[in-house]
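What you see is the complex with one protein chain gone and the rest in place.
Moving on, here comes chain A:
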Amino acid sequence: MRSWKLAKMSMVFAPRLAESAPTSHVGASWSPYDNNGGTCVAIAGADYCVIAADTRMSTGFSILTRDYSKIHHITEKCVLASSGFQADVRSLQKNLDARHQIYQHQHSKQMSCPAMAQLLSNTLYYKRFFPYYSFNVLGGLDNEGKGCVYTYDAVGSYERSGYSSQGSGQTLIMPVLDNQLKSASPLVLPPRESSTPLTESEAVDLIKDTFASAAERDIYTGDGVEIVIINKEGIRRETMALKRD
């Protein structure tokens, strides 16, 4: 008797496994974000900074275009490369441009790279609860003319280091850079010089090699790489073709 009553109770309280819930959870619902793929890399030297990004823009398993620039010149001495959701990236770039213009009007000078680094961090954190889906690398020359590279996460945590990579090929490229640029690694404690001992042409060659390697294995990286070099003479741009498969 008792066991029959228990069985009846358990039937009432047990979850109804056979029926499905009124709303079906099959398939992805709408997401405000998309990932357009791509990889960005930057290396800082004693008096130069090299920033590079591939030129492929994708969505899902398709390519949208083979010739899209992920690099944005914010000031004369400061360049932003961002991978992730390019609509958010574009919006972020416009936001920073506007803030830079206001700064120039108020303070009669261009923003320095460290100042822009802080501004970018604050701008990203401002949208802490609906972030910019943007993985940024900021590169340029600091107030003394030394190369500087700042890496960010999507909500604004940042660090100055000698080199950095972000995006879909990050995990392929970062270990190679760690190996080649040991002294400037952000992993070394106590933190040492935040610029590499390489010459400018050595750094550019290293970047070309790393992108070629990343393009082999990462499906979202390829088509071409755009390389921007900042030194005291100004800003220079190079391109190199990558595998289109």
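Observations on the structure shown:
To be clear about the criterion, a contact is a pair of C-beta atoms (placed from the backbone, for glycine too) under 8 Å apart; a residue touches a chain by one contact, two chains touch by 3 or more; residues count from 1.
We adopt the following convention: contacts and distances are computed from a predicted model.
Taking the options "Fructose-bisphosphate aldolase", "Proteasome alpha-type subunits domain-containing protein", "Replication protein A 14 kDa subunit A" or "Probable glutathione S-transferase" in turn, only "Proteasome alpha-type subunits domain-containing protein" matches the UniProt protein name of the chain that is not displayed.
One of A:M111, A:L124, A:L177 or A:L198 touches the chain omitted from the figure, and that residue is A:M111. Which of A:T65, A:Q101, A:N122 or A:T199 touches the hidden chain is settled by the complete complex: it is A:N122. Within chain A, the residues in touch with the undisplayed chain are 103, 106-109, 111-112, 114-115, 117-119, 122.
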